Structure formats: C-alpha cells, structure tokens
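In this view, the complex is presented without one of its protein chains, the others remaining in place.
Order of writing sets the labels: A and B. Residues in every chain begin at 1.
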Amino acid sequence: MSKRAIQFQLGIGACLGCLFLILYAIPHWISSPSNIRNIVLSPRFWPSIVAGLTGLVGLGLLVVSRSTPHESGLANTPIDAPRAGLIRLAGLAGLMVATFWLLPRLGMVWVSIPAFLALAFLARTRHPKTALVCAVAVPMLLYGFFAHVAGIAIPQGDYVRLP
Amino acid sequence: MSLIDNVMAGFALVGNVDAFLALAIGIVIGVIGGAIPGISATMAVALALPFTFPMQPVNGILLLLGVYKGGIFGGSIPAILIKTPGTPASSATILDGHPMAERGEAGRALGMALWASCTADVISNLSLILLAGWLASFALSFGPPEFFALILFSLTIIAGVSGESLLRGALSALLGLLLATIGLDLVYGTNRFTFGNPNLMGGLNFIAVLIGLFAIPEIINTVWNPTGHVGKVRTLGSKWVTFADYRRCFRSILRGSFIGVFLGSIPGIGAAPAAFLSYSEARRTSPNKANFGKGEIEGVAASEAGNNGVAGATLIPLLALGVPGDVITAIIIGAFMVHGLQPGPMMFVMNVDIIYGLFIGLILSSGLLFIVGSLAIRGFKPVADIPKRILMPIVLVLCIYGVFAVNNNIFDVGVMFVMGWVGFLMSRYHIPAAPFLIAFILGPLLEDNFRQSMLMSGGTPDILLRGPITWFFWGLTLITIIAITRGTLDKAREKD
Partner (left out) sequence: MTAKVLAGALAFGVGLGVTAAFAEYPERPINMVIPYSAGGATDISARSIAEPLGKAVGRPLVMSNITGAGGATGSVAVQNAKPDGYTMLFARVGSHTVNPAMKETLPYTLDDFRFVTVYEINPVACAVRPDSGIESMEDLVALTESEGTSYSSSGVGSMLHLAAVFVLDEFGVSDPLEKATHIPQKGGGEAATAVLNGTVTFICTNTSALASFVANGQLKPLMVTTDEPVPGFDVPSASSLGKPGLKQLVGWTGIAGPRDLPDDIAAKWGDWMAEAAGNETFVEQMTARGSVIEVMSPEDAGAFIQKQYETFRALVDRLGMRIEG
C-alpha cells in the first residue's frame, strides 16, 4: 500500500462515514426530545458538526491524494509471510473474543493463563519454558495483588474459586 | 498571628517522624500504584483513603498528597517502558518516552521524567503557597463561556501532535470526538449511540480507551510481525540523563510547569491536557522540532513537567475555595471532611496551622519524590530486559486486570480490545493516536460548556464573547490557527 493509496482510502472512508452518520446513524441512534426550543441545544447538534467536519477532512484527503506522486513508496514495512501473519491476526482476534466471553464464566485467573500461553505461541516466542512459568505465575501474582492488596473483586467465575 | 507564628505552628504539626513517614509511605504507594496500569493515581488515592481515617488530619492528608504526586510520576514508568500509560496524565510521555526506550535509552528517558517531575513539583508547590489566593479568585471567573474558549484553544494542540499529516491528525481527532459522544446526553438525558446497553450509557471508559489505543496495538503488531524487533536494542541502557540534558530542556520544563499550574488551578481540566499542551508548546518552540515523536528527550521533559505542575496547583481551588479540581482532589476533599475540616476561605483563618503544616509537607514532598523515584527507576529496571515476546503476554494480562479494576466492569475489557484493533488499523494507516486522545478528553468538555453557555444565555451566541478572558483565548486560538495554516502552506510549498 503506497502513501497515495492510504490518503485515497482514508478520504473515501471519511466521506462514506460522514454520509452514514448524517443519513442513518445520527437520526436513528441518537434520540432527541420533540420539544427542543433551540437547535443548538439538540443532542444531535454536536455529533452532526463532527460528522460534517469528517466529510470536509475526507474531501481534503482526496484532494491531497491526487497531488501525491504515484511512486511515493510503501507506507508500512512488509513482513516475510503476509498470509501467515493474517492467520495469526485472526487467531489473536479469536483469542480476544474468547477471553472476553469466558472472563465472567471461568474467572479472570483461569482465563488469563491460557490467554497468556496462546499469545506467546502466536508471537512464536523463543522461550517456551519461561512462557509457561510466567503464564501461571503472572496471573496468580496479579490476582494476589489486586484481590488482596488493592481489595478489588476480581471475577472468580462459576467453577473454581481462589481464596 | 503573624506569618512566622503560622509557620512555627505548621512546623509543630509536621516537625515529627510521623508526618515525614506518612508522606514517604504515600509517595511509595503512589509510585507503585501509578506504575501499574489500571491502578492509576486516582485509584491509589481512593484505596489509601480509608487508611487515613484514624490518622492525625495533617498526616492523613499528607499521605494522600504523597500518593497523588507519586502516582503522577509513577505513571510515566510504564508509559516509557511498555507504552502503557499508568495514569492518563502520562499519555503524552509515551509520544517520545517510548521511542527512546525502543532505542535503548529508557534509563535516560526515565531519569529526565523524574527530574522534570520534581522540578515541576517544586514550582507547583511554590505557586500554591505564594499565589493560592490570587489564582483561586481567577479560577472562579471561569464560567462555561470562558471554559469553552479555553478548551477551543487547547484543541489546537492537535496540530502539534499530528505528525506528518495535519489532515490525518484531524481525522484522528474527529474519531475521538465522535466516540466521546457515546452515552447519555448532558442536557436532555437521552441516549446517544448506546443501543440500549447500560454499560454504554456511562460512555466509554477513558482508561480502557487509552490503554486500548496505546498498549494493545503493540501486542497486535508483535503477533503480525513477531521478528520485527529482533536486532534492536531494548535495554535500559547505560546512558543516563545528564545535567546538560536537563539544562537544554530547562526552558520547556519551566514553561510546562507554569502551564500545569495554570490549568491545575482551574477546576475541571486535569493533568492530561496540561501534559499535552506543554508538549505541543515545547515542540513548537524547540530547535529539534523534527525529532519530536521520534524520541526527543525534551518531549518527555515537557510532558512530565506539564502533568506534575498540575499536582500542587489543583490544591489551590481545593484549599482556597473548597472546590475539587479533578477526580483525585475530589477524593482528597473527602479526607478533609472526615477529619471535620472544611476547606475554603475560612480554613485559612480557623485551621491555619494545618494549612501551613501542609505547605511545609508539600515542600518536603518534592525531595522525597526524587529519592523514591530514583529507587523506583532502578527497581523497574529489569522490565526493560524482558524479551519482547514474553513481555507482550505479560502486558496483555496486566491490562486485562488493570482495566477491569478501574471500574470493576468486564465490559471495559471488551472496550479495550476493540480500541486495540482501532489503534492497530490507525497505525497501519499512519493516523496518529495522540489527537484522538486529546479530542476524546476535551470533546465532551467543549460540547458541555458550549451547551451550558447556550442555556445561560437562552440561545444567543453573544455570551461566548462575554469578557476579557474569553477574548484572550479566542484571540490566542485565532493566532494559533493562522500560524498552523501558514506553517502547513509553507511545508506544502517546500515540497513542490
């Protein structure tokens, strides 16, 4: 992806976002009482201004992208195997969803341990043994600190409770 | 009673080991709490509060103030080492502190953070002692229209932290403004983008957004490119901050301290905007302008001076008016009341010994902060040597615990994850994160004060220009915008 492409895509995105906000999101997702005396006091007033400015910035980006030379070079440093990278990213997204879903059910400690290991694996760590030790020790230590020193009700889950 | 008598009475209160110890313990708790993302200075103060109930009033309050000051400095440690601000006020420190750490200069960045923090602390405390009365009456002349003008001016910081493209910076800021509108409407109490979810009604949690935006993209990036960091030095480094560094940054530190004092004495702004304003002012006037954002030590100095400058100054509205300047002082006011003290003008008459006791304690606190801070930097040193692919899972687990702890809400962990992906995409598209953050903090203030002004005036916009303070900030805003436009045009011309 070149710098020109970035400016162009962002410009298009901002314009579409602006249209979506003004035409759909603001009227549907912001409720406004019917008896507003002054338009500037409406709950929709401020988001509409933000949406409008987004459109302007989008147009600006489109204009700038036209004047950016085609051969402006790659914006991000490429990585060795982009396909594997994408798979790893998908794995990370899945890991986050699973973590979030399991947190209240299993408890924070029991979710953090596999999450730690999974992330170390996804990042292809060179120290698997250290990772294993840390995966158990770090959540336990943090639990001890947050629950017993800071007095915070760390979620315990429905199955195994820690003291 | 003369000044000397007051000072002596103050000494009698704090001239003992207990007071000194309370202050030191407070600073230690603060630095540790601040260094743990999610605990933050605010929660550290809240946690320490019940322990101060049985103490002598002066000792109890000094302990809390120690926590506060320690926490604001402590926040810079994870900001520099793991790109996770320990406390919102230290988010500006990331901009240059973390690149320095990536370059193997974490020790130098941390040292500068400490020096700048302590200098700003001294200036802030002196301002409190010498100018409390004057600044407090000034703070009371800030109604919604004045706030609106001040915040409008503060938004021009965005230009200073946008990096290579002003347009992408503006886009980032607009995204921040938009996400900040989630929640209940201030004036009518109706829902805005809440989709009936009670967790969204309170708005997105600021710390969840903050950590999501800075720390999580780093993790995602490591997964995307696991070997990208190999070959880079990432240790604390033997390079330490030198006196020459300090002298070079002294002007920025001084300016940052006064920005902090000014914004701190006005209730309702807080330390994060002060740090950003100080940072962007330092960048604007520095000869090394181009190096800002890439690991410029002056940037670290300016941000830390800005946020620590606030710490002493927020006590100005607290002591002189009984009005809390931010969340932390709101908790500290609770401690005053539990001890039967009523902060306000009468306290300078009724409990003047306590006031002077606090002043003396505060002066001591800067020195103590320096000692505790130096020890803390050495204590956290090993973090810089952890291999990155072990560090990242640790950061993830730490962020999960910390973000949960802020509001005891698992939903916030989800917000953090989502913001992490937003942050990752933003970095792929070279959209800077700092403008997002500034807009997210200042956006609601701007809107609320605008609408409060409109309610006051019945809808006529004249009120926005009602007095000299508003004229001053409107003028400043105009001048800054003209300067930014000219700068951008010049840059565009150079390219051609």
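Following the convention adopted for this analysis, a contact is a pair of C-beta atoms (placed from the backbone, for glycine too) under 8 Å apart; a residue touches a chain by one contact, two chains touch by 3 or more.
It should be emphasised that the depicted structure is a prediction, and the values quoted were computed from it without experimental measurement.
Residue B:Pro144 is the one among B:Pro144, B:Gly256 or B:Gly293 that touches the chain missing from this view. Touching the chain that is not shown, out of A:Ser31, A:Thr68 or A:Thr130: A:Ser31 (per the contact rule at the top).
Within the full complex, the residue among B:Ala22, B:Val310 or B:Val323 touching the omitted chain is B:Val323. On the side of chain A, touch with the chain left out of the figure occurs at residues 31-33, 132, 136, 151-153, 159-161. Think of the hidden chain as still there; on chain B it touches residues 42-43, 45-46, 49-50, 53, 140-144, 183-191, 196, 198-199, 201-203, 267-268, 321-324, 327, 330-334, 337-338, 340, 342-347, 407-409, 448, 452, 455-456, 458.
Everything below uses one rule, namely that only the chains that are shown with their structure count from here on.
Touching chain B in their complex are the following residues of chain A: 3, 6-7, 9-10, 14, 21, 25, 29-33, 36-38, 40-41, 43, 46-47, 50-51, 53-54, 57-58, 60-61, 64, 75-77, 79-80, 85, 88-89, 91-93, 96, 99-100, 103-104, 108, 112, 115-117, 119-120, 122-127, 130-131, 134-135, 138-139, 142-143, 145-146, 150-155. For chain B in complex with chain A, the residues that touch the partner chain are 36, 39, 43, 47, 165, 167-168, 170-171, 174, 177-178, 181, 185, 187-188, 190-193, 195, 219-220, 222-228, 387, 389-390, 392-394, 396-398, 400-401, 404-405, 408, 410, 413-414, 417, 420-421, 428-431, 447, 450-451, 454-455, 458-459.
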